[in-house]
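Handing you a structure now.
The full complex has more chains than appear here; those shown keep their coordinates.
Think of it as A, B and C in the order they're written, each chain with its own count starting at 1.
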Amino acid sequence: MTAAPAAASAAAVPTLELRRLDKRFAGTHALKAVSLGFLPGEVHAIVGENGAGKSTLIKLLTGVHPKTSGSILWQGREVEFAGPQDALALGINAVHQEVVLCPHLTVAANIFLGDETTRFGLLRKREMNRRAQEILDGLGFHLPADAMLSDLTIGQQQLVATARAASRGTRFLVFDEPTGYLTRAETDQLFALIRRLHAEGVTIIYISHRMEEIFQIADRVSVLRDGQLIATHVVAETNERDLIREMVNRPLDEVHHKEEIPLGETLLEVRGLSGPGFRDVSLTVRRGEIVGLYGLIGAGRSEFVQCLFGRTHKTAGEVLLRGKAVDFRRESDAIGNGIVLLPESRRDQGLCLNLPVGFNLNLPVFHRISVAGFIQPGEERARAEKQMRDLRIVAASRSVDALTLSGGNQQKIVIGKWLNHGADLFIFDEPTVGVDVGTKAEIYKLMAALLRNGAGIILISSYLPEVHDLADTLHVFRKGRLAASFGHRGTDHESILAEAIGT
Amino acid sequence: QKPTIPIIVKDTTSFYWQIVLAGARQAGMDLNVNVQELGAQSEADINGQIGILENAVSSNPAAVVISPTQFAALGPAITEAAQRVKVIGIDSAADSKAFTSFLTTDNVQGGRAAADALAAAITEQYGAAEGEVALITSLPGVGSLDQRAKGFKEQLAAKYPKLKLTADRVADGQPTTGLNIMTDLITANPNLRGVFASNLIMAQGAGQAIAENNLGEKIKLIGFDNDERLVSFLKEGVIAALVVQDPYRMGYDGVKTALAASKGEAVPAEVDTGVNVITKANMDDPRSQELLNPKVK
Amino acid sequence: MADMAIATKPRRGLRFGFLLNLTLLGLLLLMWLVLSVTTDAFMTTNNIVNLLRQASLWAIIAIGQTFVIITGGIDLSVGAVVGLSSTVVALLLKAEVPIWLAVTLTLLLGPVIGCFHAFGILKLGLPPFIMTLATLTAFRGIGLLLTNGATISGFPPEFTGFSRLELLGIPSLFWVVILIAIPSYILLHHSRWGRYIYAVGSNAEAARLSGVHIARTIYLAYILSATLACLAGVLTASRIAIGVATTGEGWELQSIASSVIGGTSLFGAVGSITGPLLGSMLLTTINNGANLLNVNPFWQRIITGFLIIAIVFFDQLRRRKKR
């Protein structure tokens, strides 16, 4: 962003203003007297560690949660939100961090939910499908409007949520970590969208853990820590290092991505594997190696690893694990053979949301911490608490439901539950979605520790700098096939992207 | 070809109706008739019985024998059916003039008989027909049970004003509920002298409660209908008397009458198959034995 | 949640290719064909009329139940509402209220009951199962109390005559089903309220964030269910010519079964109006067929149980194949 719009001067009446806004959940003081104004037509970024209160702030100003105290002013007038419909009525729309859509409805039905087009009281389904398709195409998202939402990958669902919020002619739009599952190509499209809306005078809040995005897109940035507003800066007048310091308030190691670890024997060899969603994939994973998989949304990376893990069944090809041919019938076979999968969608596949944090962390190891089938309570507690410490999981206690954690902290549970499992081959599918900078570094360190112990890692990430920096070998998927392979930092971002898109 | 006569009872799951069906089956064998055994799955399932009747008539039988679950409800359906086949009623009446013949137990009369038997038992034990008594009905909304209750209450009011009905309970058709209600009655009414449990299942439950507490002397239980278990209760003195009908004859004569009617023979318009009170004293009479041990198989 | 995930897991074995393309309708027609061949009586006008008449009452409550189940709820009270409304209409007719008024007043019970259910679920926070189980018990009690357990009879002949009418060879009760099913179909599949019913069942939180008025949607579903149950009660009274508080016992399970056999998911958001129609027709056909074939009534239950398993299994197979 270069040209700061004239409207964004300090004198203007904020579109939306928060005064001493406060929110308490049972056991957590999530937001502490935050006062902040969003100026007409600005892109305002909010940054902070996992659990800092960013999403809570968003939920208060979109009417999802009732506030505990304080006030919200819309164009200078105080407003009370009884529910999301009141915020929607003012033109406040949000793409929430967790994809909240209806899995049983089509993409078009989700886009128009609550705002259907009707004639004589009847739904105009064809019209809505057509318009939904136009919206999706206009944004450059390649999705069929008549597909069932549950048939889409989590990343594709995120695009639907974005299209939906953007299509509603809003005056105030919030993006809470919209790029978690997006690759560079889709991120660029999203940014184009934000710039267009910005030019139209829409006020935008943008939340992300990817610092470079803040500097690309935002006019101002506010830092939250522990539920408190620490500072607000004009983006042009600050830098990444200062922001991070304000966020974490403790010395942070330089995020060094990869130590040199010698590669060992071949752990996994995949020869010409085909299955649902991918074809003819061959690759090897050696001990101590990170094999990165990159590709656009829906390229087939997740489908490939789920087949490796025994969730779906191959149609051709073979898999050799430690030199022996294997064909897993179910997930527990794979786990028994020392393979673990950290799934991409934490809500659908990763967590038992209405069960405690400690329960989720121990789920894969209950057989290890039990004697004759009975759980050793001491060990259960100790393990859960160790994982929570190691990954700095912010939660009131280990016995609160996973549901009540912030998005990033939920993601840490998905990772944490496998770390002490002792497997050989780790498949990480989008492990750092929504995870803050500090914890990302922790996770990279933990990965390095696994590698040093002789494990191999398959890493799927849509965040190009991450795979680029971490992977010893990088494979690019395009439409279900391997399009290209590179060595460690063997090429630059642009050529990887070109391979993924296929131009 | 053998003529087909369906017999439609109220509740195929109850032993009483199994005896009726056994009688009908025997008649089928004796008279060379193909007897279809049909019936609802509960006495409360009025609608189900209408459907069964309609289905039975659809298959063009020689005649139909039916025991209507409910007086008014089955009326129109029976009238409609009678336009196509002869209809013989057994056990209970229906609001229809279309029956060719009718073989019944008068349930109101049965209730009166139960009141008499109860009064007699209490008089024998306590010297006079006075004190607190209770009534346990198996299910609400069942015509024959309502009639028994009606007869019982009328007779108490008319002939035994000193027998006070302190509790009038309706259960859910479960023997365990009968047992629980009876135990609670024993707890709540220490002066209880008599109970009328107006069908088989309730008599079983209530009998068990009295047997458990050894109160056969103190509380006089009158049951309605019979099976092996109730007969042994009677023998042991747990039950003071059983009011029994003659279901076997109803089934047998029902089919027999239906066959005759289908051939155009003259049949009596009404037959009362009667109720009998059986006590320990008369239970070994040949007639009692015939009633108490019907040949079901 | 649990069973959805289980059902989506790919399965092996148990393939019956030839039966895969049979839909529920196909299975129903197959049963009809078999019954036509094996019995003389089945394919007679008279029997088909009976079949339609018998299926009608279940179909009506099953449609109402379907709305509720799609929102992720359940309405256990429908059977009791049938009993209660049959006694209310009977008492009104007995009191010489004109038929149209008696029927209208009884149908107005529906919205009252539905609102009470929705209130209990939304404001008191009771699970739908408990709320409607409680009213199931209470409504039976109210019906029995109103009539003192007796049956009410002596209706005007026009009232009882209605259920025996036919038009174009189709019995009046089935015409009512058609008149209910068409607007229900439009409401559920072609109106925004129908959309919201699915949305609430699919993800209530997502619906709420989209500005869908969850409460109104839930009120709508329970009012529809209770009102259709009241209608079924009135029709039952007309059909059996009496009002009894105990009619409709066990119909709650029958209506849920009809709906679920017809493909509705108890976890919400999956279902259609044709489902309960086919489901209730299948259950009725099984009963009718067993009677015509003169199956021993005890065997009849056993066969019914296993036929339900077989039918739903084949239907599941087809669905699974299709996705």
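Rule of thumb we're sticking to: contacts are C-beta pairs under 8 Å (C-beta built on N, C-alpha and C of every residue); 3 or more make two chains touch, one makes a residue touch a chain.
Bear in mind that the values here come from a model prediction, so they are computed numbers and not experimental data.
*Asks:* For the full complex in this file, what are the copy numbers of the chain types, given as a label formula?
*Replies:* So, if we count every copy in the file rather than just the ones shown, we get A x1, B x1, C x2.
The rule we apply is simple: only the chains that are shown with their structure count from here on.
*Asks:* Which of line, ring, star, complete or other matches the graph of chains that touch?
*Replies:* line
*Asks:* Taking every chain's C-alpha mean, which one sits closest to the mean of all protein C-alpha atoms?
*Replies:* Ranked by how close its C-alpha centre lies to the overall one, first comes C.
*Asks:* Mind checking the centre-to-centre distance between subunit B and subunit C? Centres are C-alpha means, answer in whole Å.
*Replies:* About 33 Å separates the centre of subunit B from that of subunit C.
*Asks:* What is the distance in Å between the mean C-alpha positions of subunit A and subunit C?
*Replies:* A distance of 44 Å separates the two centres.
*Asks:* Among the residues of subunit A, which are close enough to touch at least two other chains?
*Replies:* Nothing qualifies.
*Asks:* Which residues of subunit C touch subunit B in their complex?
*Replies:* Going by the criterion above, the answer is residues 39-41, 44, 46-47, 50, 53-54, 57, 144, 149-151, 153-154, 160, 164, 236, 239-242, 244-247, 249-250, 287-288, 291-292, 294, 296-298, 301.
*Asks:* Looking at the complex, which residues from subunit B come into contact with subunit C?
*Replies:* 12, 36-39, 41-42, 44-47, 50-52, 54-60, 70-76, 80, 95, 139-143, 146, 170
*Asks:* Under the definition above, what is the set of subunit C residues touching subunit A in their complex?
*Replies:* 10, 186, 190-192, 194-195, 198-199, 201-203, 205-213, 269-270
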